[in-house]
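A protein chain is absent from this complex, but the other protein chains hold their places.
In order of appearance the chains are A, B and C, and numbering begins at 1 in each one.
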Amino acid sequence: MGGFASDNNAGIHPNIMKAIAEANSGHCIGYGDDTYTESALQKMKEVFGPQSEIFFVLTGTAANVLGIRAFLKPYQSVLCASSSHLNVDECGAPENIAGCKLMEIPSENGKLCAESLKPFLEVVGNEHHAQPAAVSITQSTELGTVYTVEEIAALSAFAHNHNMILHMDGARISNAAAHLGIRFRDITFEAGVDLLSFGGTKNGMMIGEAVIIFNQGWAENFKYIRKQGMQLLSKMRFISAQFAAFFNGDLWLKNAKHANYMAKLLSDGIRDIPECRITQKVEANAVFVKLPPHSIDELRKRYFFYTWDAGNHIIRLMTSFDTTENDVTGLLRTLKESIENAG
Amino acid sequence: MGGFASDNNAGIHPNIMKAIAEANSGHCIGYGDDTYTESALQKMKEVFGPQSEIFFVLTGTAANVLGIRAFLKPYQSVLCASSSHLNVDECGAPENIAGCKLMEIPSENGKLCAESLKPFLEVVGNEHHAQPAAVSITQSTELGTVYTVEEIAALSAFAHNHNMILHMDGARISNAAAHLGIRFRDITFEAGVDLLSFGGTKNGMMIGEAVIIFNQGWAENFKYIRKQGMQLLSKMRFISAQFAAFFNGDLWLKNAKHANYMAKLLSDGIRDIPECRITQKVEANAVFVKLPPHSIDELRKRYFFYTWDAGNHIIRLMTSFDTTENDVTGLLRTLKESIENAG
Amino acid sequence: MGGFASDNNAGIHPNIMKAIAEANSGHCIGYGDDTYTESALQKMKEVFGPQSEIFFVLTGTAANVLGIRAFLKPYQSVLCASSSHLNVDECGAPENIAGCKLMEIPSENGKLCAESLKPFLEVVGNEHHAQPAAVSITQSTELGTVYTVEEIAALSAFAHNHNMILHMDGARISNAAAHLGIRFRDITFEAGVDLLSFGGTKNGMMIGEAVIIFNQGWAENFKYIRKQGMQLLSKMRFISAQFAAFFNGDLWLKNAKHANYMAKLLSDGIRDIPECRITQKVEANAVFVKLPPHSIDELRKRYFFYTWDAGNHIIRLMTSFDTTENDVTGLLRTLKESIENAG
Partner (left out) sequence: MGGFASDNNAGIHPNIMKAIAEANSGHCIGYGDDTYTESALQKMKEVFGPQSEIFFVLTGTAANVLGIRAFLKPYQSVLCASSSHLNVDECGAPENIAGCKLMEIPSENGKLCAESLKPFLEVVGNEHHAQPAAVSITQSTELGTVYTVEEIAALSAFAHNHNMILHMDGARISNAAAHLGIRFRDITFEAGVDLLSFGGTKNGMMIGEAVIIFNQGWAENFKYIRKQGMQLLSKMRFISAQFAAFFNGDLWLKNAKHANYMAKLLSDGIRDIPECRITQKVEANAVFVKLPPHSIDELRKRYFFYTWDAGNHIIRLMTSFDTTENDVTGLLRTLKESIENAG
């Protein structure tokens, strides 16, 4: 079965597999006090800037939830898109583990803008209501769209003007950076992001996410939050070695560019089919497409993918670092055949 | 530097490394809905018995804390040894994440017995006090001792008679089973254990622990607790493949037997030195030894290890699946020299 | 200044004040093990039915949050109206203390119906999402409307068919029962309510709410949840004595009928003023009215009340057990004058 279900259905990039194997030599002090970790963190500090404090964790949920936990007090709330992973796909962990209330904001394309945040500030200072303390955005969004630097900067300015931090869920930040053609630093610290969940797993790693804190005052306590948050791996070197390989020679960029290009090929092909309609801008590695219902059934016989909006017959197709042109042309062929057969 | 600091300072066993590499082929549905996971779970069900429900998680802290969370209500407490990892080394996660109160019980050798639990039952039914709902033991203990089947059965009988469950922190259960020469099932389900934290990382895996629930009524909800507990890995196949290799051909047993044997060699050698005193029975892969203070300083120049009790000059030496006889004789030689030089 | 801000701005009904004074005699065992409490609970069991288990707490927030905590597991969610007190006015306590996610449902009149709940059931069984386990309704609603018995029964049937409980926030249930002219039992247990937050404070008590559990299986643990939830008053007799007086001779009903009647007088008077528009059915003791903006300013000089929707110039006027006809005619006169003066 061909795979367009998710970029996390892909395996491990060979360079990263090799790095794991090479780190498997002799004994190392556990929990990150090793040279592999030191080296990976140093490399990432170069990438994200000297003010960044970086902590490896094991899942994207943990990066999001523990990062927010570090910054928020128990009575504070997070403003986020209704469609955000934080709101939809964490099984209530932000509420239960970080302890905060999420204020969900409807958004057509998965993005927030300052205007949509304003009504949530009316409760500031009123003890009957959870107090807004963070804005959380996803880059690239759950709908495959990408915030520009200007959009991020506008949100961070708004957040900071109202005593909130800006959190970025960067599970797919590599795809966003590849799309924009700029450095991670430009869409994070330089644009005013305070807290970043940096994702490695969806772009070729086996396991590995990072919480990156750009405001050092908040970072000093994170090591305790990580440990208490059940995310401190004893054999840390094997996470660190993956991150080192991920950044070595800009592997992350090659992987993300490839995945994005596959999404472009896929969406270009779909646009040629009049019966289909692309419903979101294709800026990263996701393609949202409205199909004739019977085509969805036909595609599902040969491909894994998720239905996004059953009522409107919209499916999500994700590409990844290992998607091939053959995979794309195969899916397009199946799709066309399904339409011709129905005709 | 030679390593006797912890069994988690060792690397990945070659068979397990190979299994990771072999699983790295093509796409797999994420989050455990894959054949690697199905196969590993099936193998483990054979080992632990058909009534066992098994969930892979990423850290030992998570196995302990989320397992307990699944069984306990917010106002309940856990009876455990003062020296238990649960009480000492989880940065308050049992209290903060599982939400329970720990009732710590002093123990010379790290083991609990029913007699020591009785005083904690006086509060049963009194709403002013957290209600005892679980007994937690560690096998092998943090002091390298091993519960016999009879001891476990006595504790589980006591627990069950008082409406408590028996939890076993099995971060090093392989070493215990190897010492006792019996099956996992005999010291868990058959002896009345309700909930097991099964450890893979300390015995040759890269990353991987399991929560094993022997009472199926409690298991149905654990998948949500795992996900909310930030422990559901997307590329689960790479955990599952490790577990499959861990059980294949009883690799776990070979690894544990070797580590235990190295601890025996080490303790036998130390017993020959009159200036040193072994302070705990050496039943698994830990050796606790009281040394002349200057010997501790000398040893530390060439070896990693932890001081257990600074005031009494007791250190802990851990062996692992990859400890060699050379490592052991080297340490013994260094130790003897330190004593002769001081003489 | 006249008071239409909230029914909780009223004082203590004289009968209840007298009951507090009469209970102030000699020593009583603390924490509810006294005859005042026994007697109040017995009276309330007659009212709510023999299957009801009743626990006094100190605030409405506590009744809502601890009741839900008793029934829900940490990964479960509550379906509630966007405008519900639970969602808006508890400073995030449901999320932080009960640990659950709230799924908010827009509603014009503050009521839920089964149809609006259905989309939230799509996630059942999927570990990535908080699992719906409770429907929470407010009776009378935050918008002054009242659920009929049939509406409640339909919601409870839907909830029970989908393995959810039905919670009722009855901070103003007296006003609803008075409006419907039926017994508490008919709109709670008999209509399928599983869990009730019963409010006394807004209807003439000094302090006192109750968590009423109609499903005895869930009640046995609530005493611990109440104590841990910081709601177990040592001098409980003074809460119990209030409840006894509240039910004695149906004081609750007289109070609620009076408040409702004052709201009717008020809304009838307002309906006679063409410049004003009543925006919600007046069924209990709240009147929502859209006014000319300058009238709001004029009214505010002499009366306390809350603006409900500033953009649409809608204010909320609450009546209480001690609102007088003079209060109502006074406000109406002020309102009319403000309009004439502006004309």
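Here are some notes:
Here is the rule we go by: contacts are C-beta pairs under 8 Å (C-beta built on N, C-alpha and C of every residue); 3 or more make two chains touch, one makes a residue touch a chain.
Quantities reported herein were computed from a predicted structural model and do not represent experimental measurements.
Considering the whole complex, the residue from A:Tyr36, A:Phe56, A:Tyr75 or A:Phe243 that touches the absent chain is A:Tyr75. Of the options C:His128, C:Arg185 or C:Lys227, the residue whose C-beta touches the omitted chain is C:Lys227. The hidden chain makes contact, of the residues B:Thr37, B:Ser52 or B:Ser77, with B:Ser77.
For the chain missing from the display, the contacting residue among B:Lys18, B:Lys45, B:His129 or B:Arg277 is B:His129, taking the whole complex into account. For chain B, the list of residues touching the undisplayed chain reads 74-77, 88-92, 95-96, 99-102, 104, 127-130. On the side of chain A, the interface with the absent chain consists of residues 31, 69, 73-75, 127-128, 130-131, 221, 223-228, 232, using the contact rule stated above. Even with one chain removed from view, chain C keeps its contact list with that chain: residues 1-3, 5-6, 8-12, 17, 20-21, 23-30, 58-62, 65-66, 90-93, 96-97, 201-202, 206-207, 224, 227-235, 238, 304, 322.
The rule is simple: only the chains that are shown with their structure count from here on.
Chain centre most remote from that of chain B: C (centre = mean of CA atoms). For the self-contact between chain B and chain C, the two sides draw on mostly identical residue numbers; the shared fraction is above half. Of all chains present, the one whose mean CA position sits nearest the global mean of protein CA atoms is A. Look at where the CA atoms of chain A average out and do the same for chain C: the two points lie 42 Å apart. Chain A and chain B have Cα centroids lying 34 Å from one another.
Multi-chain contact residues of chain A (touching two or more other chains): 90-92, 96.
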